[in-house]
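For this view, one protein chain was removed and the others were kept in their places.
Presenting subunit A:
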Amino acid sequence: MTIQAAELPRTGKSRSMTLPSARRLLLWTGLAVLLAWVLVPIYFVALGAFGGRLGVFRWPKTIWPADLSLAAMTQFLGIEGVFNALVNSLIAAGLTVVFSILLGAPAGYALARYTFPGQNAYRLLVLLTRAFPLAILALPLTVSFIRFGLYDTPFGVSLIHTVLALPFAALVTQSLFMGIPREYEEAAWVFGCTRFQAFMKVVLPLALPGLAATAIFAFVISWNEVFAASILTVRERTLTAYLLRILSESPLHYRFAGGFILIIPSVLFIFAVRRYLFAVWGIASK
C-alpha cells in the first residue's frame, strides 16, 4: 500500500486550490462543525478527568481547567478489580485480534483475488452481520454459552467480539490485497514459489502494515464493546463492562477519569488506521 501511495500523483492539494472560494468556505465550515462535534465532548471529558473534583461541578464551564490534577486518575486506577478487568480486556481483545486476522484475512484475500459467483452478495452479507442487533441474540447466546462452558470467560467474550470485528477485517484486508499487484505473486510463482510460499514471501511482507492496522482495529472493537461483555460475564468482566457497573455508583470526576481512559486508546488506534479505513470505502486519503 505504501509503495502505491508514494507513486500516485498528489492531486488532492491542487484540486482544493482551484475550488471556488464560496465552496471552500462551505467545506471548511463543514469540517469545523464536524471537528467540534467530535472533539468538544472529548475535551470536556478530559477536563472532567483532570480538572479536579470541584471543576466538574463548576458552571459556566471554563475552556481552561482551573486546577490541573492527576488525583482522580490515580485514585481511579487504584480501585479494586480495575486491574483484573484490564487483564480480561487485554485477553479478550488479543484473542479477537488473532481470530479476526486468521479468519478475516483469508476471506479478504479470496475476495480480492478470485471472482466467484455471489461475490458481491457475499460482500454485502459480510456487512449485514453488523446490522443484526446483538440485543436479540443476548438471551440465546447466554444460554448456549453457559451450556458450552464459555460463560464468564474472556475467551467467550472474544468469540462474540470476533463476530463483530470480522466484517471489517475481511473488507479491510480485501482492499489491502487488492492494492498488491497480482504480478508480484505471479512473478514469485514463475520463479519457483508455490502459492503458499508466494503469499508468505511476497504478499505478506507487503500487506503487513495493513494487517497490523486491521489487527489494531479489531482490538479497538473488542476494547470498546460493552453490551456483549456485560451480559456474558459476571466476575471476569472486561474493563468496559466493569467500569459500567462500578462507575454508576462513583463520584462524577471518577466517571470522567474512567471515560477518558476508555476513549483514549480508541482515538489513537482509529487515528493510526484511518488510511486503511478510507481505502475500504473507496476514498483515497493522501
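Descriptive notes on the structure:
The rule is simple: contacts are C-beta pairs under 8 Å (C-beta built on N, C-alpha and C of every residue); 3 or more make two chains touch, one makes a residue touch a chain; residues count from 1.
The rule is short, and it goes like this: contacts and distances are computed from a predicted model.
Taken from the listed names "Nitrate/nitrite transport system permease protein", "Nitrile hydratase subunit alpha", "Dimethyl sulfoxide reductase anchor subunit" or "ABC transporter ATP-binding protein", the protein name that UniProt assigns to the chain not shown is "ABC transporter ATP-binding protein". The omitted chain makes contact with just one of the residues A:A187, A:M200, A:V234 or A:L252: A:A187.
Only one of the listed residues, A:L111, A:V202 or A:A215, touches the absent chain: A:V202.
Summarising the interface, subunit A meets the missing chain with residues 3, 6, 181, 183-184, 186-194, 197, 202, 205-206.
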